[in-house]
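Only one protein chain is missing from this complex, and each of the others stays in its spot.
Chain lettering (A, B and C) follows the sequence in which the chains are written, and residue indices restart at 1 in each chain.
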Amino acid sequence: MASNNFQPKPEHKFTFGLWTVGNRGRDPFGDATRATISPTRIVQRLSELGAYGVNLHDNDLIPIDASASERDRIVSEFKKALDDSGMKVPMATTNLFYDAVFKDGAFTSNDARVRLYALQKTMRSMDLGAELGAKIYVFWGGREGAEVDAAKDAREALKWNREALDFLCEYSIDQGYGYKFALEAKPNEPRGDIYLPTTGAMLGFIATLDHPDMVGVNPEVGHEQMSGLNFYHAVAQALEAGKLFHIDLNDQKGPRFDQDLRFGSESIKNLFFLVKLLEESGYEGPRHFDAHSYRSENEDGVWVFAAGCMRNYLIFKEKARQFNEDAEIQALLKEIHAAAPEDSELLGRYSRAKAEKIKTLQLDRTHLAAKPLPYERLDQLTIDLLLGVR
Amino acid sequence: MASNNFQPKPEHKFTFGLWTVGNRGRDPFGDATRATISPTRIVQRLSELGAYGVNLHDNDLIPIDASASERDRIVSEFKKALDDSGMKVPMATTNLFYDAVFKDGAFTSNDARVRLYALQKTMRSMDLGAELGAKIYVFWGGREGAEVDAAKDAREALKWNREALDFLCEYSIDQGYGYKFALEAKPNEPRGDIYLPTTGAMLGFIATLDHPDMVGVNPEVGHEQMSGLNFYHAVAQALEAGKLFHIDLNDQKGPRFDQDLRFGSESIKNLFFLVKLLEESGYEGPRHFDAHSYRSENEDGVWVFAAGCMRNYLIFKEKARQFNEDAEIQALLKEIHAAAPEDSELLGRYSRAKAEKIKTLQLDRTHLAAKPLPYERLDQLTIDLLLGVR
Amino acid sequence: MASNNFQPKPEHKFTFGLWTVGNRGRDPFGDATRATISPTRIVQRLSELGAYGVNLHDNDLIPIDASASERDRIVSEFKKALDDSGMKVPMATTNLFYDAVFKDGAFTSNDARVRLYALQKTMRSMDLGAELGAKIYVFWGGREGAEVDAAKDAREALKWNREALDFLCEYSIDQGYGYKFALEAKPNEPRGDIYLPTTGAMLGFIATLDHPDMVGVNPEVGHEQMSGLNFYHAVAQALEAGKLFHIDLNDQKGPRFDQDLRFGSESIKNLFFLVKLLEESGYEGPRHFDAHSYRSENEDGVWVFAAGCMRNYLIFKEKARQFNEDAEIQALLKEIHAAAPEDSELLGRYSRAKAEKIKTLQLDRTHLAAKPLPYERLDQLTIDLLLGVR
Partner (left out) sequence: MASNNFQPKPEHKFTFGLWTVGNRGRDPFGDATRATISPTRIVQRLSELGAYGVNLHDNDLIPIDASASERDRIVSEFKKALDDSGMKVPMATTNLFYDAVFKDGAFTSNDARVRLYALQKTMRSMDLGAELGAKIYVFWGGREGAEVDAAKDAREALKWNREALDFLCEYSIDQGYGYKFALEAKPNEPRGDIYLPTTGAMLGFIATLDHPDMVGVNPEVGHEQMSGLNFYHAVAQALEAGKLFHIDLNDQKGPRFDQDLRFGSESIKNLFFLVKLLEESGYEGPRHFDAHSYRSENEDGVWVFAAGCMRNYLIFKEKARQFNEDAEIQALLKEIHAAAPEDSELLGRYSRAKAEKIKTLQLDRTHLAAKPLPYERLDQLTIDLLLGVR
């Protein structure tokens, strides 16, 4: 497994947010440590590194107080940079969290006028995304939460949130934008608690929308890990339900503040299973890195970081291939999953006859419990493979 | 607020699992500290304390290896105890976790024969529940998880889980049992990770079943708190989706092992909002305590514990009433939620005209951001009320 | 327990950091929401609310790039505000985290020149603190940590940290400042991991310093709770070791990002035991609130927040008094702690005779295990007391 085989190419569909490589290192206890990198430079440098495209919030590109002509000039320059490099903008989203107006939420603000402003800002941002060719529209409701549950009925907040999404689905249809919406969950930060805190909660919520087919999820590694959840499991649920519309790849040192670390730098085993799942599932969407370099890096370090995200994905992808070709691993899996045809037949769709047959089967639970389950061996083989000692 | 006004009565619909007051204090590092309390004694004592009913796993009542005649004798004695006391069995469930046969799951075991055994055991347990009058059937898949993700495709596990639930829905319909199914999530313990780890994930899963209307959730306080989630928010989502079919009340000292503490003994503010929500939502199901007394208690302590669970619920209920009648609190809420009629009208269902109007509204975000949000005051009034100093 | 009995007075020794009520609401995902409040105004307003004093980082008062004359002018105005109001500055500290120079640590920076700069900045800040009358000097090493353990040997970081503290102890002695140093732990944020992450780790570290008697701890509620630890236990350890030199009071919704919520707004039971402990232990230092109001508040809300912190402390103090006077509670405690004099005598200092006697004592463990431990009852009485229903 030579170290130079992991060269990213556009066909891998790696994307970065403008806000990720553009992150300036500002945090709650410290100021920016890096200069701004212009969107056009980001496009150019990522293209050189082998990325497929970039994604953006409206205000990553266009200042919140830009005039119409400034907007048009910026968009025009940005489109030129995209054209020059062949880079795409597969996804767009709205910044509904930075400005003080959203301090108590956007779609779930207690103030109806703020909710209107959030709709306005999102429609305009959808227009921008469509203009740039985006077909996925992400909703991360960073401020849609509460510290004080006395102030807002959580059911009301859900209704407002649904109202906004139903409205915006219609807007997309009406404009012919062809967007798929991808909802991104996070449990807390910046709000004390955020509504719909997990990918699972988003899946439950989607089932209650007017256009559930248009709406899926955008799971983010670190956001599920902030709740201590198994990210591979969360993505498997989304995929199995046909709802993985986008994905945010990064890493995290367990439940704590949101870290957005370089993909693959911490959760080695779990992210290996994630990449294996994505590659085997037929998922064809972007592999988007919603991460940023350590605050201590300068711009050079930012590009090292970006290259590392893609490299680690490709290493895991190669290891997934090895896993599938490893004779010992595959023999173990075959043993583990062996089933008698008559047992498999009895399972599946209900019939009264089956139910009666199952109810009266002679099943010796002690005997069943005695079947060996060589999971230590299988897991150790996986570790050997991950560590490159097989 | 006199201390003796919180007398539980059957109309409050308080229930306990046989396994809760019957818990013997066994834990991973220690043996049982209390003797077994017979189901009939549990029924009698809980009835005296003012409870409405008891719930059970099949093996809480009937040993896993009981003969048919033993089973019938036990059921008969138990029904007599119920009749004598007027106690109900509103909910039943299956023990699919204690026996070694389920060491790698029940509905999601890699062994098809174990999956058949789990179906068999569940159908028989549903028969028992129906015989006892239960109309809610809970599924807690304590072993439906993994430590070794190499051994089981998480998507496959979901398919098997769905297959079992679809089958059992049909069984209930076919038998005319009239059950509502309530799915209970837990993130981990006893498995390294459990599939469908949150109430939200269960809601997402339900949308993919054959009979989604028959299936709702059974959120448990501590299980959501093990993931650091806001329980009031989780229940609000379930209620708002019409999916709160049952609830497991207890308490927990934050994300750690499953503690099942006396309801209201730790998370005072969050559980106040929970009780307020339940009481105001029209939820008419049981208030079930899935908790147990400290391992250091003897049987006397068990009944003190049980009484405390109910008492704390009633204290919060009374405080919810006070909250709603508190003039200062209500005035603040009115101020917070004030909205101009023309703004409210613009929100809601999409129309092209509305979208155009909203997109061109003159909205001054600085002005909007300046609206006072007196949440510190509101929260402090809530704290005053909870601490009994208003 | 009338609601208006909780009026803070200077004798309660309530203090606030300039940075706490001065917090402008900036967070990782959003900009400031409140205007700057000048230090002199903070002093005046807190004095009116009944506080005892304020604490500060050097740069809370004096901009990092202020000239010597600016510094002197600012200090002079600030001292006048203190004199006018009678407010004290019992504690001072250094901002070693905000500026980009500290992006990889201050005392533990890999760059020796940054370590020198950190010493310089701290000595100057100690001079300022001494000029303002501070006798407690706090060290919070917010940047003394790592994301990349490859880059720094954690043992080396501890040596550098010790070197700095030993140096600064000598500086304080040499200058005759009479400072007590109070070390404040935090597990992470803003760094991926921070060295010496808990109050316990700080106590262990202090034992290795040249002047351990000069150095104690400054535990912060939320910082221990970020690791899921029992704050009352942490403070008890510090107090019992004679090492509680200062305390940072706030609140937190469990392990997640650092929230600095209003004291008493979340962890009601644990903070009740904390206040009880502080009041009964003879602790005479400041009760310092290192918290800030919700980002959604305006300046009015900041003062409501500050008043609420003090009010909740006083409510808990009053409840601690009630706890100690409650006959039923005290009878239970007496029962729980009853001991035969001959047993108590056998315990304590070692002697060979005692050891032999204890080794051969006839002790029936089944009998011992049978002693009732009515902790459910005791805890419920505590809950009743906290909820104001006793």
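Keep in mind that, in the parts below, a residue touches a chain if its C-beta (ideal position, glycine included) is under 8 Å from a C-beta of that chain, and two chains touch if they have at least 3 such contacts.
All of these numbers come straight from a predicted model, not from anything done at the bench.
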Option from A:Ile173, A:Ala339, A:Leu363 or A:Leu386 whose C-beta touches the chain left out: A:Leu386
Candidates C:Asp27, C:Asp60, C:Glu147 or C:Glu184 - the one touching the absent chain: C:Glu147
On chain B, residues whose C-beta touches the chain left out of the figure: 25-33, 97-100, 102-104, 142-143, 147-148, 187-190, 192-193, 226, 253, 255-259, 261, 294-296
Contact footprint on chain A, counting only the chain that is left out: 1-3, 6, 33, 225, 228, 230, 253-256, 262, 264-266, 268-269, 293-294, 296-298, 300-301, 304-305, 308, 311-312, 315, 319, 369-370, 372-377, 379-380, 383-384, 386-390
Those residues of chain C which, in the complete complex, touch the missing chain: 64, 99-101, 103-104, 110-117, 119-120, 123-124, 147-151, 153-155, 158-159, 163, 166-167, 169-171, 174, 187-188, 193, 195-208, 212, 226-230, 232-234, 236-237, 239-241, 243, 255, 269-270, 273, 277, 281, 323, 329, 333, 336-337, 339-340, 343-344, 346-350, 352, 355, 358-359, 361, 363, 365-366, 368-369, 371, 373, 375, 378-379, 381-382
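Methods note: only the chains that are shown with their structure count from here on.
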Cα-superposition angle relating the copies chain C and chain A, to nearest 5°: 180
Interface composition of copies chain B and chain C: same or different, split at half: same
Between chain C and chain A, distance of the C-alpha-averaged centres to the nearest whole Å: 38
Inter-centroid spacing, chain C versus chain B (mean Cα positions, whole Å): 37
Per-residue overlap in chain B, given as positions that touch at least 2 other chains: 228, 230, 255, 269, 369, 373, 375, 379
